[in-house]
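What follows is a short report on a single structure.
The complex is shown incomplete by one protein chain, all other protein chains being positioned as in the whole.
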Amino acid sequence: MRTTRIAAAAAAALGILLATACTTDAPTDEAEDATTEESGDEWFVQADYEEQLAQRDVEPEGDPATPWLQAIEPEWIDTAEFAQEGGDHTVCFSNASISNPWRVTGWITMQQQVAVLQESGQIGEFRHSDAGDDDDQQISDIQAFIDSGDCDAIIISPSTTATLTPAVEAACESGVPVIVFDRGVNTDCAVTFIHPIGGYAFGADAAEFLVDNLEPGSKVLALRILPGVDVLEHRWAAAQEIFADSELEILGDEFTGGDAAEIKNIVTQYLQRGDVDGIWMDAGDGAVAAIEAFEDAGKPYPVMTGEDELSFMRKWKDTGMTALAPVYSNFQWRTPVIAATMILAGEQVPAEWVLPQEPITEAELDQYLEVNADMPSLHYAKFGGEDLPGFPDAWQDR
Amino acid sequence: MTRVRELLVRATNPTATVFVLLVLVFAGVFAMNPGFFEGPSLMAFLKQAAPLVILAAGQYFVIVSGNFDLSVGALVGAQVVIAARLIDGEESRTVPVLIVMALFGIAVGLVNGLITTALKVQSFITTLGMLLVLYGAIRLWTGGAPTGSLSEAFRTPGRLGIENVPVLGQIPWALLIMIAVGAGSVLLMRTRFGRILMAAGDNERAAALSGARVGTARTIAFILSGLSATVAGVLIGGFAGVSAQVGDGLEFTVITAVVLGGVVLGGGRGSVLAAMAGALVIEALFTLFNQMALPSTLRPAVQGAIIIAAVAYAARRRTRPVPTTATATPTPS
């Protein structure tokens, strides 16, 4: 009797899994995304990958002293139709969230940039809403901006690419200029889409560094934050592509949630089972914990790639390990508000505004650490706000 | 022969399920990697498992008295962030900040307890609200991401231990703290307070009618939970340092651990040792998944299935053979 019930429960569980599998395994390939029909990996788009890798070697247009205004291979478009007389424009910003230090840093930079533009009279009111990483919430937020009718320009940092597409389209249809930055959407209706080169370049920078600095046959552990987020998945997809052509052995790829304790635990376990020669990370959160796991296990430091997050860079300096800080340019948070004022003034902007994205190498390490000496840990070295009036207090005291 | 039977009866006791499960999971780990049971790696496992085990002890007090504490994950995160911001790398501030943290843990527990007992708000809601408040307040205070850094002294309990021990290598301080918390909790449950707590969860009215101060006992349980989250925060912060995500989701993991230990949600039944063993099972399970190189996306599914199966198994034991449960139900004194 008891066993039958458990068996029934197990059967029910299996039934549910099967039922879901049956209904969802139906042909899912979206016809519109013809480019994604590559091998088995839905995140890997060969053309985008190659484009991003090539963009790393392109000299961006514009002054290198203001990288947030530079653009790689821009296609300038006319925005005269959006030009408005006078200043004091109301700019509205729908933010996905400030749920991680990278976004917190960028958000401070953006607010400081807005203060400058408000001072100069180009922006009047700056409204923002924060969706707390909830796509549905962000759709409502964008809708609220549209319905209010007060926005002269809408800036959107989408929470998820595909799901925000209808909302961004609705914003475009309302007639105000729309600026999308960071993660993209599946529509090019926005006046400009601002982003650094991208996830493939980030992942490839890191993977190439490991391939170049490790002996063939070395063992590499990949630490990842979450599944299913495109900017992160692209990083890993590029890394897999490069590792596949190398002699490196990939021990595994683990999701850590960016939690330091989880990272240290996982790395410790791998070290118990054997040597780890290299660490690849899809974002720098918790990188220091991974390094400490080697220290506590009495193992030599790995060759490692983290991010331009300061606690990692400081640890890198202290230990003298072989490392690279790939960068997902945080200074991109300045660009959208500047772009908004340019568009409202009828100036040309790039249709796709690709910002430079260069990793920080050992040669530049000291320079960046010095510039950011007073900044807190969990701050990003390439935040690009050194010339803003709020520097350094706004970032220090956040 | 009677001894064998006695052992059998014990093994089918719901509380014992967790120890059987622990043996099974460890056997699995051993099969995958016999090297795991060498001193140093076992010590490393226990060091890393200690915070969850300590949290389980704290959560046990709350659950056995008939409540929930969903705020512990947020509290652990808050404590680590508070420590980093207040210490800010200064060794001399370590002890004062530890005191501040202990007071903060007590205060959070007290507020949880008072709202639940005096204002009669369901603990699920009280602590859910507290979770939101702590999560938001701590980020408001630090501007969204942790600032400052921990001192070496602060990190010692979670990261270091007694070095150069033969065979074991290092005996982590975390392990010793965990054993102390375990011993303290077992002793506490044997006192009058422990019996009142158990009775409060088992039958509130009967306990109250017998003159026990149920509300006070339950409030103290919340304070103990707050303290355990403080200790866990010190250990986790010490183990791995500060990160923005520290503590996320721990509340559900720890409640699962306690229930795996045979402690009944709603209160009145279960032992604190079994609850702590439940936490060890969860940690061992994660280790097993890692050793098996189970794809990380699949792990939650396997974890969920095992939890349901284990609790169903224990529930079946509990509901059928009546005689064993009679001994597990204490009489309020």
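Here are some notes:
For reference, chains read A and B in written order, and residue numbers begin at 1 within each chain.
Convention: contacts are C-beta pairs under 8 Å (C-beta built on N, C-alpha and C of every residue); 3 or more make two chains touch, one makes a residue touch a chain.
Everything that follows uses one rule, which is that contacts and distances are computed from a predicted model.
Of the names listed as "Cysteine synthase", "ABC transporter permease", "glycine dehydrogenase (aminomethyl-transferring)" or "PH regulation protein F", the one that matches the UniProt record for the absent chain is "ABC transporter permease".
Across B:L86, B:V100 or B:V121, the single residue that touches the chain missing here is B:V121.
From the set B:S149, B:T256, B:S271 or B:Q291, the residue in touch with the chain omitted from the display is B:T256, counting the whole complex.
Take chain A: the residues that touch the chain left off the picture are 5-6, 8-9, 12-13, 15-17, 19-21, 23-24, 26-28, 30-32, 42-43, 97-98, 127-130, 132-137, 139-141, 143-144, 147-149, 160-166, 170, 227-230, 233. Touching residues on chain B toward the chain that is not drawn are 115, 119-122, 124-126, 128-133, 135-137, 139-140, 144, 203, 205, 252, 255-256, 259, 264-268, 295, 297-305, 307-308, 311-312, 315-316, 318-319.
Please note the rule applied: only the chains that are shown with their structure count from here on.
Measuring from the averaged C-alpha position of chain A to that of chain B gives a distance of 35 Å. Of all the residues in chain A, the ones that touch chain B in their complex are 2, 5-6, 9-10, 13, 98, 100-101, 103-105, 107-108, 227, 252-255, 257-261, 263-266, 268-270, 272-273, 285-286, 288-289, 292, 296-297, 311, 376-378, 397-398.
Listing the residues of chain B that touch chain A in their complex gives 33, 35-36, 40-41, 44, 48, 51, 142-149, 159, 236, 239-246, 248-249, 286-287, 290-291, 293, 296-297, 305, 308-309, 312-313, 316, 320.
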